[in-house]
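Dumping the structure here so I can ask a few things about it.
Here the complex is missing a single protein chain, while all its other protein chains stay put.
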Amino acid sequence: MSTPRASRVAIGLEGVRKRFGSITAVRQVTLEIREGEFFSMLGPSGCGKTTTLRLMAGFEEPDEGRILLRGVDVTGVPPNRREVNMVFQHYALFPHMSVFENVAFGLKLRRVARQEIRQRVMEMLEVVRLEGTERRRPGQLSGGQQQRVALARALVNRPTALLLDEPLGALDVKLRKEMQLELKRIQLELGTTFVYVTHDQEEALAMSDRIAIMNNGDVEQIGSGREVYERPATTFVAGFVGLLNELDVRVDEVQGDIAVMRTGDDERVVVSADDARPGDRLRIAVRPERICIEERSAPHTAHGSRLGGVIARVAYLGTFTQFHVDTSIGIRVTSHRLNDERTDMLSAGDQVFLCWGRDDAFILGGAGSSGGDVA
Amino acid sequence: MTDVAISRRGLRVLKACFGLLLLFLYAPILIMAVFSFNDSITVTFPLSGFTLRWYREFLSNGELMVALRASAIVAATSSAIAVALGISAAVALVRKRFFGKGAVSGLLLAPLVIPYLILGISLLILFNAAAIPLSILTIATGHVVISVPYTVLVLVPRLERVSVSLEEAARDLGASGPRTFRSVTFPLILPAVISAFLVAFTLSFDEVVVASFLAGDQVTFPVYLYSQLRFPTRLPQVIALAVAVMAVSGFVVIGAEIGRRIADRRLATQLASAGTPETRGIP
Partner (left out) sequence: MAVEAGADLKVTSGSRHMRMRRRLATLGLLSPSLVYMGIFFLLPVGLVVAYSLGALTLFPGDRYLSLESWGYVFGRSLYMDLFWKSVRMSLTVSVLVVTFGYPVAYYLAMGARKRKYVLLIVLIAPFLTSYLLRVLAWKVILGGNGVINSLLYSTGVRDPGDPISWLIYSQFAVILVLVYVWIPFVALPIFASLDNLDRSLLEAATDLGASRWKTFWKITFPLSIPGVIAAFIFVFIPTIGDYVTPALVGGTRGYMYGNAISDLFLGAFDWQTGSALAIFLLIVVATLIAIFGRFLNVRTVTIE
């Protein structure tokens, strides 16, 4: 059913701006969502992601800019005449209609023949695995089932794109994980373009082909999960997606394209830097899972970074253990280690070395002026 | 926002409907106000000059003043009793679990949907059968029956908004049941108690049907008014009185509403700062 049409654009936003009174909800957003992709908009509450979604649906009109559906300008077209459908945050199922009537609602309005409505609704209920519930009322279904009805009701219309507004927010953690997989399965099965709004970075990473990170009405970065996680374009993206250790350091020495900071005997921080010069202040970031912990007695290894410290706190988190280490440069660094015999041995007060590879660290933009807590 | 409920033209039409309805509702009152200052014994056009005579006259009408006083007594007594009954019933309905809750609330709210005429004659028969002479006290007795449902309806939602955990905290800190009610629950529902009293008071002050059946020699203000209206001899005076009463009750209503708003907002902030479950976020 899904022919790869990666080149075609399902939804395009061109310089879209939206203001509510004195508050600018969306400023100058330009983005293209490709046909068939799972596209997420991720950001804290109030970042403009929901407004952007509602602009696509037509519930809000942009103050400036254009919205294109499959290349056609739909700015000003009311929501009932746009070929996109939405899954609402609290599902918005019609309480006075059965599951079947809910799902058939859009088709009936399009005056699809009765026989076809019946067939398509049943097919779609099968896709979302709700066979046999068509006579029930939404109030008689569990949260997860209601979620599936909402999906079916939107997808049965074969929209250009399916817009989902934090659809899993009301579910408990376990069900949420299950539904993430379900959503992805359905999306692959039908090949429909999904535009997914969430504030949960894990959710976005788990499902998306591409993620747009939004902050303050701006898109900070668009990229695959790996890109935004490993090569965040801005400090905000780096901080919002995943946990991050930030180190403000001064370059002591440059070896080729590697900047080196000596922080003590046997201790140093290295990072790839194209045009750093000795004396520059840099803000360096390292993900906790990239930092390994060695006992003090361990031999000096490799060319990576190595930083001494004392374990301040140990938190056991199931699959891994979180270590908070007060380093010799005065910054508390967090390290995540998968649990094994070695992690079991470490406890608060232990003297340790933290180490990470050259490519595990990256430089955050715009740190030159603000750094300074490192002597 | 693209309004999914009303189009721009629809909004204009509905606004016009609303305006027309307000005109329909307020025009008669305005006409009354105009004629209350009209210097003529008949209420007819053309108008014949400004006067305050009718206001002076009703103020010096002894019979009327006595009726007003009787109404005030009836209203104050009946609403005090109704509020007391309402509070204890509301606390039981909201805080306690017991068998037959539906039936109890049904009984307490039933007078709301029973025509007052039936309540009036049934109490008339009761007092006659028990050989209790009719007086303003029998009227007050009847007005309590009418007012109880309203006090329950005003108090229950407010009580529901006061989190049980506040009372549990007080109990936990050593307060007895009555003490908890006095120093935690009651202060928090006080605004509702006041508005329940006001609702019951206005209800009783304006009630004519039950009062007509249960009045002895001393009639209340609405009963007096009713007799004046059936056989109008002093119409301009009654109109002036009507305008005065409407103005006063208008102020009371608006004042009570503003007060309730302020109190509600205060409760909301109090509850928010107390961190009751409904406002507490996910940890």
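As written, the chain order gives the labels A and B, with residue 1 at the start of each chain.
In the analysis below, contacts are C-beta pairs under 8 Å (C-beta built on N, C-alpha and C of every residue); 3 or more make two chains touch, one makes a residue touch a chain.
Computed from a prediction, not measured in an experiment: that's the story for all the values here.
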For the chain left off this view, which of B:G10, B:P133 or B:G216 is in contact with it?
B:G10
Among B:L21, B:M65 or B:I262, which residue is in touch with the absent chain?
B:L21
Looking at the full complex, which residue from B:T51, B:S122 or B:Q218 touches the chain that isn't shown here?
B:S122
Answer key for B:M65, B:A110, B:L190 or B:A268 versus the chain not shown reads B:A110
Which residue numbers on chain B touch the omitted chain?
3-7, 10-11, 14-15, 17-18, 21-22, 24-26, 28-29, 31-32, 35, 42-46, 84-86, 88-89, 91-92, 96, 98, 104, 107-119, 121-126, 128-129, 141-142, 144-145, 148-150, 153-154, 156-157, 177, 199, 202, 206, 208-209, 212-213, 222, 225-226, 229-230, 232, 235, 238-239, 242, 245-246, 249-250, 253-254, 257
Missing-partner contacts on chain A, residue numbers:
57, 59, 78-81, 84-86, 88-90, 92-96, 105-106, 109-110, 153-154, 157
